[in-house]
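Right, I'll just put the structure down here and ask away after.
Missing here: one protein chain of the complex. Every other protein chain is in place.
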Amino acid sequence: MSADAIPVDSTVAPQPTGSTNKPIKTTGLHIGEAEPGCAKVDPILVVDNVRRTFGGLTAVDVDHIEVPRGAITALIGPNGAGKTTLFNLLTGFDKPDAGKWTFEGRSLSGVPAYRVARMGQIRTFQLTKALGLLTVMDNMLLGAKGQSGENLFRALLPFLWRSQEEGNRAKALDLLTRFKLDTKKDDYAASLSGGQRKLLEMARALMSDPTLVMLDEPMAGVNPALTQSLLDHILNLKAEGMTVLFVEHDMHMVRHIADWVIVMAEGKVVAEGDPHEVMRNPAVIDAYLGQHHDEDIGEDSDVENQHVSAVKELLDDER
Amino acid sequence: MTNASPEALPAPLPLRDTVVEVKNVTAGYVTGVNILNSCSLTAYDGELIGIIGPNGAGKSTLLKSIFGQVKVRDGEILLRGKNITNLKANKLVAQGVGFVPQNNNVFPTLTIRENLEMGIFQRPKGLHERLEFVTDIFPELGKRMSQRAGSLSGGERQMVAMSRALMMGPEVLLLDEPSAGLSPVRQDEAFLRVKEINKAGVTTIMVEQNARRCLQICDRGYVLDQGKDAYTGTGRELLNDPKVIGLYLGTLGQD
Partner (left out) sequence: MDWGAIFGNAAVELISPTTAAYALAALGLAVHFGYTGLLNFGQAGFMALGAYGYAISILTFGFPVWGAFLVGVGASVVFALILGVPTLRLRADYLAIVTIAAAEIVRLLFTTNTFSAVTGSANGLSGYKNEFAALNPLAEGSYGFGPFENNAYDTWLRIVAWSIVILAALLVWQIMRSPWGRVIKGIREDEDAVRALGKNVYAYKMQSLILGGVFGTIAGMIFALPRAVVPSNYQTTLTFFIYAILLLGGAATVLGPIIGSMIFWVLLSFFSGFVARAVEAGWLPFMTSVQGGQLRFILVGVAIMLIVIFRPQGIFGNKKELSFVR
């Protein structure tokens, strides 16, 4: 498909995603040049002039971003670039100093976090928020939407919500099995390892059948061998018609599954495009990827001898 | 001149000193649940040891056991032959062991300078010289010594934590996932710094999630699985071992 393709009809069947070994990328997402703030054929999230400062430090200063629907978009950038702050702003966990943004055409400015979640935009957190004092199953059940037993008065009459609960439980078990956490369903989430908690958070996010899934560093702390199946899960989301926006540092993962990449640095969007293009962008390499990113750094030549002598002097001082 | 008797073997090559020895250690956080199950590790003088493995395998727990933050239930840990099992962390620092934790690794309300001062708290002599040495290694920190550590990004906090551990001029440095949460370029910087510190003579033990990079720079590596040291070898050996690749490294790196 070329960049001048006819706008995508949203009733068209979801994109095929292939297997983890050869994901099929969605192309033709943008209109015009692939540059920061470029328009998308079918945007699900449109951000305008959003600014957030923390006492003199500008954390986010975004002119325009459009996130394409039904695709997997990666948000990359150095630490302190404003990625998590942007996430917080978009999901209602933080208030911007200025700006507006829409989700599915509806304005989200000033909408509190819990309502944003109910509208179908679910996020995970950089520092996992698996509720350790609840069991794994309870965590999952909390993620379900529209459980009438969550109303104070209806809670007293179990017959009103029992069958819903059973349905949610079955769905939870299915998700837990997919994420290989089913054997732990009755354990307290605090007893899970760090990586397992990440998986739980992702599984829990899926309980409400969200439209947009926002994952904040989903791979951090996950065993590299498990990464394969996690990527499968994310590709499945796309297959089921969801849109994914994730923050990540693992460039292999990004290159592998992202259809589109947005690069942030110092609060601004500095590049946009498909993964291969973006990773060849010299500005991106300088600020983010590093010159060595595809090489082996085990060679002695990379070591700064100046630093080594500084450490030696310190050690001598001690001994 | 005495002649050695015909049967005597030539004097053996002097073995490198064993700096840290973990012998069949079993440890855990919650009573009744062991994370480490008879795990062993040896670090020789001046080595850079990498510890990798899946989540829940006990990598961080191993490091914390060495540093006295997790109760060792069985087995022992020796520092240059001296038993340091279950010794409190502050005593270990006095013996020259430095620890760089993964999270909560700086005092957020203190400035960078104050954080570094905390590193040398037990023996404050030579503070100014040490600060200079440290800012030579991390010039980015030198420019902002009065900035509150809480306002720093994750990678910058890493640097502060590492410098703080260095302030004591440690003999042994323990690092818990130094690359966690960092962008690729910062990760590479962090790994190179670790290598530089090790080259200066600090025996270094590093737990890492980024197995590929870790094995590229370390001298020897240990692969932990279910609380036990499952495989060991030089960094290169492990990097190319198909078993290790299949189970832990994943094939994604081969893209």
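As written, the chains take the letters A and B, and residue 1 is the first residue of each chain.
We take it that a residue touches a chain if its C-beta (ideal position, glycine included) is under 8 Å from a C-beta of that chain, and two chains touch if they have at least 3 such contacts.
All figures in this text were calculated on a predicted structure; none of them were measured in a lab.
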*Taking the complete complex into account, tell me which visible chains touch the one left out.*
A
*Which one touches the absent chain: A:Ile122, A:Val136 or A:Leu181?*
A:Ile122
_Residue among A:Gly99, A:Gly149 or A:Gly241 that touches the chain left out of view_ = A:Gly149
*Just one of A:Asp48, A:Asp97 or A:Glu165 touches the chain that is missing; which is it?*
A:Glu165
*Pick out the residues on subunit A that sit against the missing chain.*
91, 93, 112-115, 117-118, 122-125, 129-134, 138, 141-143, 145, 147-152, 155-156, 158, 161, 165, 188, 190, 204, 208
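As a convention for this text, only the chains that are shown with their structure count from here on.
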*Between subunit B and subunit A, distance of the C-alpha-averaged centres to the nearest whole Å*: 31
*Give every residue of subunit B touching subunit A within the complex, in rising order.*
30, 33, 53-56, 96, 103, 126, 129-130, 133-134, 136-137, 151, 153-156, 166-169, 180-189, 191-193, 195-197, 199-202, 209, 211, 213, 216-217, 235-236, 246-253, 255
_In the complex with subunit B, residue positions of subunit A that touch it_ = 57, 76-80, 126-127, 191-196, 217, 220-228, 249, 251-253, 255-256, 287-290, 292-293, 296-298, 302-304, 306-315, 317-319
